[in-house]
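Complex shown without one protein chain; remaining protein chains in place.
And now, chain A:
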Amino acid sequence: METFLFITTAIVAVGAALAMVLSSNAVHSALFLILNFCSVAILYFLLRAPFLGAVQVTVYAGAIMVLFLFVIMLLGAENAELGEEKIGWQKPAGLVLGVALLAEIGYVAYRGTKLIDAPVADATNIGAPTTISAKLFSTYLLPFEVISILLLIAVVGTVVLTRRRVVAREERQS
C-alpha cells in the first residue's frame, strides 16, 4: 500500500513539475506547481512528518502560491514569452546542462555513502508537532528568533520596494 501510494504520488509530483516548466501560460504553471506542492505534502505524511505536511499545504500551496497568482494576474504576465527568442542556443544548452546535472546527482547518490534505513518503530513521533516545537523552542531558539526578524525585514522591504514611486510622485507635486 505504501509503495503504491509513493509511486503514484511521485509520478504526480514529477508530472506536475514537468507541466509547470513546459506550459506556456504562467497561470497554468502556478496551478501545476500547487499540484506539485500538494503531492510533496502527501510524501511528507508518508515520511511521518505530519506537521511539515500541514505547513507545506498551508504556507507553500496556500499563502505563497496565492501571492504568485496574485502577482501574475496583477501584472498580466501570463504570456510574457510570446515572440521570438533573443538567444537561440539557450534552450538546448539548458536542457543539456539539466541532463548533465541529473546524471551527476544520480551518480553521487548511487556511489555515495550508504544511506541508513530508519528503525521506523522508534521514529513514529519525530514529526509530531510536540517534538518539533520542543526542539524549536530549546535547541533552535536563536534561529527561530532570527527568522522572525527576517520576516519582519521582508515585510518592511516589500512595502519600501512597492511604495517608493508613489512617494516620489507626491514629493514632486508638493
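Observations on the structure shown:
By our rule, a residue touches a chain if its C-beta (ideal position, glycine included) is under 8 Å from a C-beta of that chain, and two chains touch if they have at least 3 such contacts; residues count from 1.
The criterion applied here is as follows: contacts and distances are computed from a predicted model.
Of the candidates "L-lactate dehydrogenase complex protein LldF", "Serine kinase", "Beta-methylgalactoside transporter inner membrane component" or "NADH-quinone oxidoreductase subunit K", the chain left out of this view carries the UniProt protein name "NADH-quinone oxidoreductase subunit K".
For chain A, the residues touching the absent chain in the complete assembly are 2-3, 6, 10, 13-14, 17-18, 20-21, 26, 29-30, 33, 36-37, 40, 43-44, 46-49, 51-52, 55-56, 59-60, 63-64, 67-68, 71-72, 74-75, 77, 80-81, 85-87, 90-91, 93-95, 97-99, 101-102, 105-106, 109, 115-120, 122-123, 126-127, 131-132, 135-136, 140, 143, 147, 150-151, 153-155, 157-158, 161-162, 164-165.
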